[in-house]
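Complex shown without one protein chain; remaining protein chains in place.
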Amino acid sequence: METSLSAGAADIGTAEERAAVDEILSPPPSPWVGGERSPRALHVARRDGTTLPPRSLLLPALRALESRVGVVSPGAVNYLAVRMDLPPAEIYGVAAFYALLDVGEAAPPVKVHVCDDVACQLSGAGGLIAALRERYADEGEASLDGVQWHRSPCLGQCDRGPAVLVQRAGAHAADIEVVAATREDVVRAIAAPGPSPTPPAVVPQVGDPSLVVLRHVGRVDPTDLDSYRTAGGYESLRRALQLGPEGVVDWVADAGLAGRGGAAFPTGWKWRAVANQADRTHYVVANADESEPGTFKDRVIMEEDPFAVVEALTVAGYAVGAEQGYIYIRAEYPLAAARLRHAIAAARQRGFLGDDVMGRGLRFDIDVRQGAGAYICGEETALFNSLEGRRGEPRNKPPFPTTHGLFGKPTAVNNIETLMNVLAILEFGPARFRAVGTPDAAGTRLFCLSGAVARPGLYEAPFGTRLGALIDMAGGLMPGRTLQGVLLGGAAGSFVGPTALDTPLAPADLKAIGATLGSGVVVVFDDTANLTGTVLRIARFFRDESCGQCVPCRVGTVRQEELVARLAAGRPHGTVADELRLFRDLAQVMRDASICGLGQTAANAVDSALRLGWLGG
Amino acid sequence: MAAVRPMTRTDGAFPERSVRATIDGRAVTVPEGTTILAACRAEGTEVPTLCFLENLAPVNVCRACVVEVEGSRALVPACSRPLEADMVVSTRSERVDHSRRMVLELLASSVDMSLAGPDLERWLEEYGADPARHGPLAPTGADRQARAGRHGSVAGEARATLDQPVTIDNELYVRDYSRCILCYKCVEACGDQAQHTFAIAVAGRGFDAHIATEFDVALPDSACVYCGNCVAVCPTGALMFKSEYDLRQADDWDASRQTVTDTICPYCGVGCTLELHVQDNRIVKVTSPMDHEVTHGHLCVKGRFGFDFVHVPPPGAEDTRR
Partner (left out) sequence: MFGAGGGTSSYEEFHHTDLIVLWGSNARESHPIFFHHVLRGMQNGARLYVVDPRRSTSAQHAHLWLGLDVGTDIVLANAVGREIIAAGLVNREFVRRATLDFEAYQASVEPFTLEMAEELTGVPRDAIRQLAHDYARAPRAELSWTLGITEHHNAVDNVFALINLALLTGHVGRYGSGLNPVRGQNNVQGGGDMGALPNKFPGFEDVQNGTVRARYEAAWGRALPATNGWHLSQMFEAMDRGDMRALYIIGENPAQSEADSRRTERLLTGLDHLVVQDMFLTRTAELADVVLPSTASWCEAEGTVTSSERRVQRVRKALEPPPGTKGDLEILSLLAARLGFDWGMPAAEAVWDECRSLSPMHGGMAYHRLEALNGIQWPCPDEAHPGSPFLHGRLWDDPVGGAKAAFHPVRHDPPLDALSDEYPIRLTTGRRLDSYNTGVQSGRFSSPLRRPESLNLSPEDMRLLGVVEGERVAIASRRGRIEAPVHADSTLRPGLAFMTLHFPDQVSTNTLTLDAWDPQSGTAEFKATAIRVERLDSSDSLEASADAVNLKVGV
């Protein structure tokens, strides 16, 4: 396309901005993309893979700008346009899609994202917000010392809220996770010269011999490949290489493994579909964009057992015939991303990744790509678009990722927990794997317990465990408290009342009561909880996180929030029955006609709350 | 005469096999690759569309064209989904009608659709859309600068809309985004479906998603080359030729006084067909037929706007001899 610089900026960025971009892109090979105008070079121009960086580096470059200068400015967009041969309007459209990228002339150097989502609401987010407003400024306003705070959707620290993510730009750039945060913790994190250490994840069952997915956690040093190997690491890949790609797929299928991201699609079927595609360029993608409110399981795995994630993705690549894998991880998980990058580098150095994996002539490597604040990017096709440097808008399906996935190629995309189960299948064999759980749901599930339980944290239990038993594992409710309800499956899931305590946590049983397991979210609400606030927060969440592409979701989530607000305030338009009719109409069009799962599930939680008689429904 | 190939085909090959399926209880046979929409239209079955246009690849975002396919959990967009063998399609099931009604109602509740044409008016009526039940209009409209993933507090008393001022930053066309239904057609026409200029893109997210140049700079500061191909595809009057806008503002736009005449552009030698819309012996708008194989409905700035010279008085008309 024509090189077209925006006249909205007088320049192509500051030296600092150009350096941030240059850090991500290799040096410009010609004068036409920002390189030196040598006389000979001015007689020729090539536009192909040898001269243009892949568009998939756009998001990393935008992130680099955010991190180094705290904003994506018009000048910087012009520089990106020159370097990447992309239109400024498209770059802007991509940047403006993400909540954690500031676009404009300038932005404060420190941005504080305070989680006020369903779980953190129960653990003091309101108080923290008030304290920050007092210390700094009103929400969205920069304080005199250059700090701006915002309320944030779930940061994936639900068992130790309130959670905060500090984005600090400049020379001491860092993304800092603060958990169980107080005002002082936040002030300290902003001022600390380096990245503050994140406290280790909470896994109350550490050492329990019945653990499958979490069996390494607490027993392996997540920064040491040798420690991982001593604990049996890379035995599963060895076994996979013995079985051959088809053998691996057979085992995974025989084990009855279903996806743990929410849709519960059979993993073996998916892998076989990709492996059989005639187009020989295949990809595997680990979906680590865990953003469902209430969910933190994949973060714990990536932080505590990163080598296993790398090994599991290598197995997946081997099974489906991919030479390149990607781990797409949400921006809110800096520690997990760092651990993964470290693990990948170590694995590469030791021949577990690269051109000759384990000396078997197998070529496979992994890139870690971070998001920039968009729940929708956990939807697999939105994830592909985001990774490809486009707006994270879901694609219509079909075609499915197994035939038209990342870069249009056959792609196996799996949730982190799902991949971890593959290692277990290879280690224990499909029969032993299947022996755990229920007949139609093999193995264990990770459950993210938060809210009004004595010991919040990540739990692993077989499919079929009763909800009440799971809550008991977490120490039950606090003394003297009674149960109001439980949010199962996250914002896209549904509320259940105390009558559900006897329900086995397995797909068929949950379906019977109109619930799903989703991503394993279990947020417990006792009699002190403000459920109206929770439902309002969920309605706000979907309005914020809708990508805006399709009408049912883009407008439907707005109308849903307005309706919930009216009911919460006790000021319905017409009668409550009129409002309920309107809600059912909204819920149905979102469910029936939205492009992707976000819109299709955006009314679930509100629907269940109304059915439970909350909000006066 | 070469066969006309649709612009949206990318493989250059003609379908060889045919597909048998059922639409509204009738057996249909179509060439493989035919969309449900095309199959319905061939059958004379109306399927409402807002974001679909024959000369652009379908983006399937408006969801007005959804139909029910047996065995499919959600409804499917007819505009992009190919008809498959043995598919059983209902175009007017209860679920379909409900979704269409709600899509139209949701759009009409947030966007000024008064210039969206007679088809839309008819559909609003036919499907029973009732935008008013979402409450009175909010006093202020969309915030184009809203940060992705954030919005102000919602009381729910009044319904949010896209109401915003008209943007007039050049002499050739105006942009009234309070009429924008975000059908993506302008972005597609400016982008890789026709013009490849990419002056505009979708920015922001959710309800605040909007069509924008980079940082919302004025069109003359953007890459825009004023081909007007975005205006030509806009279904709601959000993008409008300045000539039309001015006449409408003066309450002097009158389609009944207009004629449309096909001719050939007087500029370069490519031979683009122009449709001259003439009112009171003045050209008020220029379009090109979408089904014409030279232009596919697209023009350049000269063909679209370079006609003023015919309205300048001729040289020495009454006294030609010196």
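Read from first to last, the chains carry the letters A and B; within each, the first residue is number 1.
Quick note on the criterion: contacts are C-beta pairs under 8 Å (C-beta built on N, C-alpha and C of every residue); 3 or more make two chains touch, one makes a residue touch a chain.
These numbers were taken from a predicted model, which means no experiment stands behind them.
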**Prompt:** Which residue, B:34, B:80, B:178 or B:195, contacts the hidden chain when the whole complex is considered?
**Reply:** B:195
**Prompt:** Which of these, B:22, B:145 or B:170, touches the one chain of the complex that we don't see?
**Reply:** B:170
**Request:** With the missing chain put back, which residues of chain B would touch it? List them for me.
**Result:** 1-2, 5, 7, 10-12, 170-172, 192, 194-196, 219-220, 224-227, 259, 261-273, 276, 278, 281-283, 292-296, 298-303, 305-310, 312-318, 320-322
**Asked** Since one chain has been left out of the picture, which residues of chain A touch it in the full complex?
**Response** 1-3, 31-32, 37, 39-40, 42-48
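Following the convention adopted for this analysis, only the chains that are shown with their structure count from here on.
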**Request:** Find the geometric centre of each of chain A and chain B from their Cα atoms only, then give the gap between the two centres in Å, rounded to an integer.
**Result:** 35
**Asked** What residues on chain B touch chain A, complex-wise?
**Response** 60-64, 66, 74-75, 77, 80-81, 95, 98-99, 102-103, 106-107, 109-110, 133-135, 147-151, 154-157, 159-160, 181-182, 196-209, 212-215, 217, 220-223
**Prompt:** Inside the complex, what are the residues of chain A that reach chain B?
**Reply:** 1-2, 4, 6-8, 74, 77, 87-93, 96-99, 101-104, 140, 150-151, 153, 373-374, 391, 396, 398, 540, 543-552, 554-559, 561-566, 569, 571, 573, 578, 582, 585-586, 588-589, 591-595, 600
